[in-house]
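Here the structure comes first, spelled out in structure tokens, and everything after it is commentary.
One protein chain omitted, others in place.
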Amino acid sequence: WNEPVIFELHQSGEKGVEVPPVHDKVVETIGDGISAIPKSMQRKSKPNLPEIGQARVLRHYLRLSQETLGSDFNVEIGQGTCTMKYIPKVNEMLTRNPKMMELHPLQPEETVQGMLEVFYNLDLCMREISGMDYFSFQPSSGTQALFTMASIVRKYHEQRGEGEKRNEIITTIFSHPSQAATAAVKGYKIITLHPDENGFPDIEKLKEVVSVRTAGFVVANPEDTGIFNPKIKEFTQIVHDAGGICYYDQANANGLLGITRAKEAGFDMCFFNLHKTFAAPHMCGGPATGALGVTEELKEFLPVPIVEYKDGKYSLQYDLKNSIGKVRAFHGVAQTVLRSYAWIRSLGPDGLKEVAKIAVLNNNYMYHKVINIQGASAPYVKGHRLEQVRYSFEQLTSETGITTEDIQRRMTDFGLHYWTSHHPYIVKQPFTLEPTESYSKQDLDEYISALEQISQEAYENQSEILNAPQNSTIHKLVEEDYLDNPEKWCISWRSYLKKSKVKNHV
Amino acid sequence: WNEPVIFELHQSGEKGVEVPPVHDKVVETIGDGISAIPKSMQRKSKPNLPEIGQARVLRHYLRLSQETLGSDFNVEIGQGTCTMKYIPKVNEMLTRNPKMMELHPLQPEETVQGMLEVFYNLDLCMREISGMDYFSFQPSSGTQALFTMASIVRKYHEQRGEGEKRNEIITTIFSHPSQAATAAVKGYKIITLHPDENGFPDIEKLKEVVSVRTAGFVVANPEDTGIFNPKIKEFTQIVHDAGGICYYDQANANGLLGITRAKEAGFDMCFFNLHKTFAAPHMCGGPATGALGVTEELKEFLPVPIVEYKDGKYSLQYDLKNSIGKVRAFHGVAQTVLRSYAWIRSLGPDGLKEVAKIAVLNNNYMYHKVINIQGASAPYVKGHRLEQVRYSFEQLTSETGITTEDIQRRMTDFGLHYWTSHHPYIVKQPFTLEPTESYSKQDLDEYISALEQISQEAYENQSEILNAPQNSTIHKLVEEDYLDNPEKWCISWRSYLKKSKVKNHV
Amino acid sequence: MSQKVHPYIPNMVPEVQEEMLKVIGAKSIMELYSCIPDELRLKKDLKIPRALTEYELRRHIETTLNKNISTNEYVNFLGAGCWQHFIPAVCDEINQRSEFVTAYAGEPYEDHGRFQALFEYQSLVAELVDMDVVNVPTFDWGQAAATSIRMASRITGRKKILLAETVAPERSKIIVNYGTPDLHFEFVKFDIQSGEINLDDLKAKLTEDVAALYFENPSYLGFIESQGGEISNLLKEKGVLMVVGVDPISLGVLAPPSHYGADIVCGDLQPLGMHMNFSGGQSGFIATHDEPTFVNEYPSRLFGIIPTVKEGEYGFGDVAYERTSFAHREKGKESVGTQTALWGITAGVYLALLGPNGMQEVGQTIMQNSQYAVQQLNQIDGVKGCRFNSPFFKEFIVDFNNTGFTVEQINKELQEYNIFGGKDLSKEFPEFGQSGLFCVTEVHSIEDIDHLVKSLKRILAK
Partner (left out) sequence: MSQKVHPYIPNMVPEVQEEMLKVIGAKSIMELYSCIPDELRLKKDLKIPRALTEYELRRHIETTLNKNISTNEYVNFLGAGCWQHFIPAVCDEINQRSEFVTAYAGEPYEDHGRFQALFEYQSLVAELVDMDVVNVPTFDWGQAAATSIRMASRITGRKKILLAETVAPERSKIIVNYGTPDLHFEFVKFDIQSGEINLDDLKAKLTEDVAALYFENPSYLGFIESQGGEISNLLKEKGVLMVVGVDPISLGVLAPPSHYGADIVCGDLQPLGMHMNFSGGQSGFIATHDEPTFVNEYPSRLFGIIPTVKEGEYGFGDVAYERTSFAHREKGKESVGTQTALWGITAGVYLALLGPNGMQEVGQTIMQNSQYAVQQLNQIDGVKGCRFNSPFFKEFIVDFNNTGFTVEQINKELQEYNIFGGKDLSKEFPEFGQSGLFCVTEVHSIEDIDHLVKSLKRILAK
């Protein structure tokens, strides 16, 4: 398809849908309704939206959907760290139940008992999986969960009169950028640890930086490298000894279910992205949930409300002594909570552990295959990878000039995703693969062989790569400074029309 | 995508879904359950189905869906006679209601009152639209409705003792092949009228063939040419005078809603394809409904049950004196009945008439554009077209050698359908376009300009056409005799494996 | 409305209409109807309720459908040709895809996916019935049986058809209606103890002019016909074809009819992933061996796999298209048209998901659950859980003759317990008196069955 931008489909007079009509008697009684608005507050002319018949709107968006490569459609292991796993269709069907879609969040508790039961049951499961004591499902992404945890850290120290003093949070460079960014939003100075030569977080460096100013320590384990830090308990001990809170970024806990937990590693808080490990879909980037667990000691700081159960009745508990308040409207993304609960129930305790084991098996299989591709490597310690690996094409780039971005463009031709990595590129020419438990050996081999072919092309026949994409919905983008020059960027169609008009007049 | 055939995805041990388990207590009580089957009737080895994980099955069929050009995705006017119109999404959502999906057809009437109400209300609407007195929704396609009508014709004459004598049914060559075919199944000799030089059914020829052997006359009006026969009432009169039944193929009645009716034209029966005029989707070819209406006189012959209404209660009436019995299990395709009822309610009486008017407007607009394309024409009378037109590329073929089938292949590259026509090709190098009311002028212009471009290519640069399709999911088929030679045809994968093995051994 | 532009009809916009009429050279749309004589014009407005907006429509339809009670709400023991089974969510996802819902009769290029999905459906059912040829689906079991029988008649050139008396009466009606006046039908008696075909009666009726015998296995009444091999031998002697109707969900545990000599197999795909939809889920299939004499008698479309110009790529097309009424109108084999393609695709998805083990497991679970139900029913005073002494699959006749109640009464009372009881057989098979045809599948939990038994006990104790 070569779909125009939706404004170009405008035909004056067409209509996409009719809104519910007002009843004649209401009009008789009330009149036009609009005159009640003070003149200054009335909209003078209608918004400049396009007018398009229903079929054409539908056709437009359906075509755009086909031009989007969902994880349902490909061997989705190129978006490493994102834990792209199979999204069970039955869970999607369950979320379309009007008994869930059409609930208002402020309905009396007795009319939403089923929904609260789902929240509570998921809470129980999460407690088992993490070892934490209470969960909140209000944070609606990993980033928001991290922000919430930073807020709890601050409130915790404030309660103890150390709010001003403890103004540093320690993180690591191979953790998600949001760890640093959210702590900074909460006013913290960020201290970032770099790994040792084997890729492990450096315990000596940690010792150097902890102090009475340490408010908290946040880390993922494994980090984006896929390397598990075996000394994690020592890390948390060091921070605790310094009076800091340890919180665990378990956005991706896919290799660990039933294997090892936040509690035993000494963390005070952790969160799970339900849209990663727990099979809620990513939906182009949300809505999502970062399920946040805390120890008994920190319960009083959780955002409200949380769900409690007593005498056969579920209720919303708003009364937490030192609650940080709210991070999101009402209760969070209920659909996602339902999906993850359904997913856990469809796997059971043994199944969850199999998820972890097969995710690790798949990843190690890929690891052994990928590092044998010409020009590819996996920096740092050999082995020790759990559910993902950050690889490098540094050698390939230096030998052929082909960069990881070139490869990304070429992978598109295979109908596959390939994500480089978060900035900064500590690992040079990076790419991060995470095969999860959802893909079969055959799937993995398909992905690997695409990489092999491209490597071969890089060494032997670069034109295929340089002209990529050849099979995509669109051709190679002309970036120049269209995205970074304020004179040229166009963040809306109206802006595009204005700026291209100017250009044409010159 | 280049999806393998599903059997090629087999990996022994994988599983697509788990079936509901048997309860332990049942096993304790009953045992394996299978030993109850006599040895001779037990299946010796499991069926040779593939074993595939759920995600892979889903990915396979989702990809196949993307390789299918539904009417939601294109300007669907190339499948003339099929009345491809906009399928409202709200109706699809309504059919997914468990209060409809999960009804068993034999439930007590008092538990399906809502469903029966929908049947009955649609019946009332259909009566208005056609002038007929009763409708049955049991026939599940136009073909089955035609068969049912032929059955009623036979029963009717049998009741009057003329079953043997009246053994001919008259139809026309521009009517759907099923008119002739179904009457033949019902044992009738078929007499086919050819049109006069203007494309009208020839009233003189009709007069020649009617006789005491005439059981019935079946015709569409307009026929596939889109030409309305203004003398239709004389036709039905002639047949009635000879003692025959007249039945009307209104599979496609899209240009006539609220304009003219079966009753006034003198028909005894008619049927509407709900999946054409009444906006039920075609679903790759069914399930569908051919809603069959009859006059009071023929009610007693309808298949049973029909829905009746009395004292605020809907009931299923099985007691029709001379019912032909059944043509389909239970009540017909309830989803389609619901969809069409919803569609009618969303348009109302004025809206239905607008459907007809705009369908005719759109068609006449196309007509004037298409006949101006080099090499294209519309045989027979000038003008007089209602909702569709059978065109001809005869001139183009004779001048360039490009056939209507070549053009069909090339249209694929534009993401558009193009249907030649039913056999036999009375109109040479035919194609049939029916734009319906659903498409905007812009849509029509898109389709027309594709035809114009191809015509130009035919005269100027044939390679684009000859190498078509170039943009399709697959390349040009190698037909040879793969489809007609019993040694080579493969109607299943197992058959393909056997035959290609033989071939490879030779 | 006459002023407003409807969301479904873009060209109601007056300015656009004017432009188009100018191209046409007409003054008004009604002028385009000048070919319709005045006497045929409808002079009045249609008496149809006013148009509803989308929200009003939704509320209207939902309110109407809320008057129904679904089998999600009551425990359902009705079967008799339409059955409640487990439906994997993936089946619904696929058959609700906009592409498949709105596709129709496109060519192998732009509809490659549709052709492949239907070819795969044919191939998967072929494995299930262990035969090489399966058609694109027809309307339903009854019509598939009717066509199978007509095929048998064309193949043999004979006109007489034997039907087992236990064939579902409603299906018989379809068969006879499709068969007459060409064919003549005769019924073969059944053994009152087992339900099986009375071989003596069969022998007596097996004359040289018989084209085919049609019976069902598992039968409409649930019992398993175990004399397949003997029947086949009898038929072969006379050159008579054996046509067997089958519930495909039984074929993970029951031998497919091809194993005991069937020439043509037919049945209903509804159990393989279709919601009941008040009977909108029915879909027929026909299967035969790969012999031209058989293949050439199919009226339906048959998709075949062929190469494309690109090495290794598959394409698809119509096998032996010249057979069909599309090609030759009344000279074609019967007639073909829109039937139930989407259900074929769905059945393919279902079989691909279940695989060989799933099909066996589901068959076994049905055997176990239904036997358990009979055993529990037997423990109720006056109730005979199964009227026949033969083994059965999924359905069985519960005999209430000794309870003093009619089936009608019992079913009425069962509704009070949120149960839909089995189909009342007293009219179709008066020889069984007050008996009901109950259906138990893999969806019935042990609690469901125990609830039925307990409820019956209470009702009958009154």
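Going in written order, the chains are labelled A, B and C, and every chain counts its residues from 1.
Definition applied: a residue touches a chain if its C-beta (ideal position, glycine included) is under 8 Å from a C-beta of that chain, and two chains touch if they have at least 3 such contacts.
Computed from a predicted structure; not experimentally measured.
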In the intact complex, which of the depicted chains does the undisplayed chain touch? A, B, C
Chain not shown: contacting residue from B:Gln54, B:Thr260, B:Ser323 or B:Gln429: B:Gln54
For the chain not shown, which residue from A:Ser346, A:Gln374 or A:Ser398 touches it across the whole complex? A:Ser346
Touching the unshown chain, chain B contributes residues 11-21, 53-56, 62, 88-90, 92-93
Considering the whole complex rather than only what is displayed, give the residues of chain C touching the chain that is not shown. 7, 54-55, 58, 62, 72, 86, 88-89, 93, 97-98, 353, 442-443, 445
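Basically, only the chains that are shown with their structure count from here on.
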Using mean C-alpha positions as chain centres, tell me how far chain A is from chain C in Å, no decimals. 46
Measuring from the mean C-alpha position of chain B to the mean C-alpha position of chain C, what distance in angstrom results? 19
Centre distance in Å when chain A and chain B are each reduced to the mean of their C-alpha atoms: 46
Set of chain C residues in contact with two or more other chains: 6, 8-10, 12, 16, 53-54, 88, 90, 93, 98
Among all residues of chain B, which ones touch two or more of the remaining chains? 14, 54, 58, 62-63, 66, 72-73, 86, 88, 415, 438-441, 443
